[in-house]
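One structure below.
Entry: subunit A
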Amino acid sequence: MQNVINGIPLWWYLFVAAALFCIGLYGVLARKNAIAMLMGVELMLNSVNLNLLAFWRYLAPGSQAGLAFAAFIFVVAAAETAVGLALIISAYRSLRSVDPEKLDQLKF
Partner candidate 1 sequence: MDVISNLLKILSDFVADLIRSILGFSPFLADLVTMGLAAVVLITFAALSFMGLTYVERKVVARIQDRVGPNQAGPFGLLQPLADGIKMFTKEDTTPASADRWVYNLAPLVIAVFALASFAVIPLAPGVVGTDLNVGVFYLLAIGSGSIIAILMAGWGSNNKYALLGAFRTVAQLVGYEVPMLLNIIAVVLIAGSMSLIDIINHQTLADGNPGIPHIVYLPLAALVFLISGIAETARSPFDLLEAESEIVAGFHVEYSGMKFALFFLGEYVNALAVSLVFTVLFLGGYAGPILPPYVWMLLKAAVVIFIFMWLRGTLPRVRIDQMHALNWKFLVPMSTVNLILVMIAVKLFPTSEAAARAFGGILVTPAAQALILFTLNIIVLLVSLSLASRAARKQRLAEAELLERRRAANMAAVAP
Partner candidate 2 sequence: MRTDFAFVGVMLVTAALLMGVTLIAASFLRPKKPNKAKLDTYECGMTTVGDTWVQFRVQYYVLALVFVLFDIEAILLFPIAVAFNSLTLFAVLNVVLFIIVLLIALLYAWRKGALEWE
């Protein structure tokens, strides 16, 4: 049952992806800078993509589902970063801070 592709079992990928996801989670929760938090989100999205493509390769290399979802995550990650950073820059220009705890003014 244990399936090995290129000498690597599936769980190696899952291990790396899980580690990356948890590191990203820590980054999102523990950083004091909005850009750094966004970097954490990027790490999490990357780990999800690694999972999707690993499952695509090991379980269904003939289907397009894994590829399509991974591609849409690329797109959504780019969109999320673009808007997120625009928000941060906008907030910084008004309030001179990128600390999310200081951004408690609901106006901007």
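The candidates came about this way: all candidates are chains of the complex that A comes from, given by their letters.
Heads up, the rule we're going with is that contacts are C-beta pairs under 8 Å (C-beta built on N, C-alpha and C of every residue); 3 or more make two chains touch, one makes a residue touch a chain; residues count from 1.
Note that this is a predicted model, so its numbers are computed, not measured.
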Exercise. Given the complex, what touches subunit A, 1 or 2?
Worked result: 2
For this session: Please give the residue numbers of subunit A that touch candidate 2 in the complex, ascending.
Result: 6, 71, 74-75, 78-79, 82, 85-86, 89, 93
